[in-house]
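Apart from one protein chain that is not included, each protein chain of the complex appears where it belongs.
On to chain A.
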Amino acid sequence: MAIVGDFFRHNLTEFLHDSPSAAPELHVLAVDDSHVDRKVIERLLKISSCKVTVVESGTRALQYLGLDGETSSLGFNSVNVNLIMTDYSMPGMTGYELLKKIKESSVFREIPVVIMSSENVLTRIDSCLEEGAEEFLLKPVKLSDVRRLKDFIMKGKAKEDEKRSLKRMRSIDCSPPPSATCSTISLPCDPSPSLLSPLSSKKARL
């Protein structure tokens, strides 16, 4: 597990330092069963200079990530996804179920997952955040939501990467604590009308 984690961290470092002057592209995997919403989220993300992969179901998302058990997982984030945005209410596998599967994966559990929903249900929001969702967005998602999210993810990744580089330099053993099942990036809370509860500030796992 440590080896896989290391590989992922290594990919992140490369990702962030490859083009120091140009802003690196975030690759977002968006999941939604609504054709209209898929098209809108794709546009929102492209306008925000993100690379986008859109799929119509949780099953397809797992297939894409190599987590469906059918294709043998390569053991690392070969598709280089940096953020997953998923609708909550989908036939078959809900966004919540997809979130759980992602957090169960040693390769993908560190990828932030954002849940989108048209319904403002507190118990739903709570259980998603409990399960490790980064954020819960109310639909319809706005451009300002996506921009804020992107900044948040980029900052978090830069901080995490810095910490990891420093630790590596000091040759401190940084094998992950055995009890951690989900990790979210620690960032200052950003008050916003579309955020329904403060961003969880669980410490980043290092």
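By our rule, contacts are C-beta pairs under 8 Å (C-beta built on N, C-alpha and C of every residue); 3 or more make two chains touch, one makes a residue touch a chain; residues count from 1.
FYI, contacts and distances are computed from a predicted model.
Q: Going by UniProt, what is the name of the one chain that was not included in the view, given "TMEM9 domain family, member B", "Vacuolar protein sorting-associated protein 29", "Histidine-containing phosphotransfer protein" or "SKP1 component dimerisation domain-containing protein"?
A: UniProt lists the chain that is not shown as "Histidine-containing phosphotransfer protein".
Q: Since one chain has been left out of the picture, which residues of chain A touch it in the full complex?
A: 33-37, 39-40, 43-44, 47, 89, 118, 139-140, 142-143
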